[in-house]
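As you look at this complex, bear in mind that one protein chain is not there, while each of the others sits in place.
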Amino acid sequence: MDLVANSMYYLGAGALILIGLYMVITKNNLIKIILGLSLVDTGTHVLLIAIGYVKGRTAPILTEELLESVGEAIPKVVDPIPQALVLTAIVIGVGVLALGLSLAIKVYEHNGTLDVRKIRGLKW
Amino acid sequence: MVVIQAVLILMMIVAGVATSMLKDLISAVIACAAVSLLASMLFYFLDAPDVAMAEAAIGAGLTTAVFVIAVRKTRSKEE
Amino acid sequence: MRKAVGLILVLVVGISFWVVLKNVPFGHDKIGVGNHYIENAIQETGATNIVTSVVVSYRGLDTLGEVTVLFIAALGIGMVLFSVKKTSAKERQTSSMVVQTGTRILFPFIILFGIYIFVHGHLTPGGGFQGGAVIASGFLLTYLVWPELETKRERFGAAESLGGLVFVTIAILGLVFTGYFLGNFLPTGTQNHLFSAGIIPVIYIAIGIKVGSELAGIVADMIHKE
Partner (left out) sequence: MVNPSLLIAIPLAGAFLIPLFALASRRLSRYLPPLVLLADLTISLSLVPRVLEDPIIVILGGFKPPFCINLMVDMLGLSFAIIISLVSFLISIYAIGYIKTEPIEKYHALFLLLVAGAIGIVLTGDIFNLFVFFEILCISSYALTAYEKDKAGTEAAMKYLIQGAVGSAFILVAVAFIYGLFGTLNMAEIASNIDSAEPTHLFMILALFVVGFGIEAAIFPLNAWLPDAHSSAPSSISAILSGIAIKTGVYCLARISYTLMNAQELLILISLIGVVTLLVGEIAAYGQKEDIKRMLAYSSIGQVGLIVFALGVTTYLGIFGALFQVANHALAKSLLFLGTGYMIYNVGSNRLEAMEGLGRKMPFTAIAFTIAVFSLVGLPPFAGFVSKLSIIYAAVQTGQAVFIVFVALVLLATVIEAGYFFRIVQSLYFRKGVSLEYAKEAPMTALIPIAILALLIIAIGVYPQLITGALEGAARSLLERGAYISSVLGPM
């Protein structure tokens, strides 16, 4: 039980990243490929937050109650840095996805299809 | 608590597989939004309320809207 | 063929994950920079939300880079979908009366809620990004309800630029007054008050306006440009 509790977040994050990578490599539809990129992003976010989690601590917001309850001692909160990194990564991710989708719309206008097998410039 | 989180993670993986398997693009987009929403709940459990809000508003909300717009401007079936 | 390659690659990556993550125990304290922030953030920056103080103050350059990324995405989408001819207001279905009235009542509250989130970013969960996203979703609602609504894209553009310029200007003012780029030159005030934490609320308001207008602009571009 402990093993499951300790590794489930990493497992979930890893699974999302791998599903996303697999989609990017094997799917033929551009929208599906971009959905795969979105899954990879979400997976990395979960991974980062799971790395920063510390058991038995609370959210890193020092409310007055929390400050009073600990007095002079160091407040027991989780690591704030991964959370800050993920905030940044979420915004970067949405920028890339939106740009990718607008490019996909343009590719569709030129070719009338989103199938990478039928688009000469996207074969690989 | 652990059980709830385990169920959420399991649902997240299932939704991720569904994103990959579903042929209808709108359904796949919705499945992807579900992944983001479940992830944002997980962030809440991991004591990251800021990130949970951002993921729910940006990841599950706006990204999905942009995806739906893109799918509607192209064809909605994966062939 | 591609499926096989994909599976092999995924397997390799998966194994590498497993190898490294075995030695990153879940739920343990990684003794490092984070603890310094937990101990000192409130004295050094005056913000009770430590994530906010890390995002805006300790790692301010990341945040400047991140709003820049969104700015690039907005510019790039505007550029990719740019067309000389005016977009035709095709005969789209207008929404029902109930939805229209509801949106009219709801829209100001959504915007107000977004503003509340980013103004209180240094005290409560949330901040410029979340608030900006809420504002953008308010605009998204109006586009869905009134598809024929012509957007004033230039206004979003001006708001984006102003938000970015305010951020850079504050950073350079920090250089002038304290000698450090992004240095805090305003008093940190009393904890847990709205007017505290020095430059953090000012920067978060700039970020909120910038992110809101950028995301709204992206959505508007994608809906309206053909």
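Residue numbering begins at 1 within each chain, and the chains themselves are lettered A, B and C in the order written.
As a working rule, a residue touches a chain if its C-beta (ideal position, glycine included) is under 8 Å from a C-beta of that chain, and two chains touch if they have at least 3 such contacts.
Note that the structure is predicted; figures quoted are calculated from it, not measured.
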item	value
Contact set of the excluded chain (shown chains only)	A, C
Residue touching the undisplayed chain, where the options are C:Leu7, C:Val99, C:Leu141 or C:Val168	C:Val168
Of C:Gly46, C:Gly78, C:Gly114 or C:Gly212, the one touching the omitted chain in the full complex	C:Gly78
Contact with the hidden chain (one of C:Val10, C:Leu64 or C:Ile207)	C:Leu64
Contact set of chain A toward the excluded chain (per top definition)	17, 20-21, 24, 30, 33-34, 37, 40-41, 44, 47-48, 51-52, 81-82, 85, 88-89, 92, 95-96, 99-100, 103-104, 106-107, 110-111, 119-122, 124
Contact set of chain C toward the excluded chain (per top definition)	16-17, 19-21, 23-24, 30-34, 36-37, 44, 57-62, 64-66, 68-69, 71-73, 75-76, 78-80, 82, 84, 154, 157-158, 160-162, 164-165, 168-169, 171-172, 174-175, 178-184
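The definition used in the following text is that only the chains that are shown with their structure count from here on.
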item	value
Centre-of-Cα separation between chain C and chain B, whole angstrom	19
Computed distance of Cα centres, chain B from chain A, in Å	10
Intercentroid distance (Cα basis), chain C paired with chain A, Å	16
Two or more partner chains touched - positions in chain C	49, 51, 125, 127, 129, 215, 218, 222
Touching two or more other chains - residues of chain B	48-51, 54, 58, 62, 66, 69-70, 73
Residue ranges of chain A touching chain B (in the complex, touch as defined)	1, 4-5, 8-9, 11-12, 15-16, 19-20, 22-23, 27-29, 31-32, 34-36, 38-39, 42, 45-46, 49-50, 52-53, 57-61, 77-78, 83, 86-87, 90-91, 93-94, 97-98, 101-102, 104-105, 108, 113-115
Interface residues, chain B side, partner chain C - complex	48-54, 57-58, 61-62, 65-66, 69-70, 73
List of chain C residues in touch with chain B within their complex	49, 51-52, 117, 125-127, 129-130, 133-134, 136-137, 140, 215, 218-219, 222-223
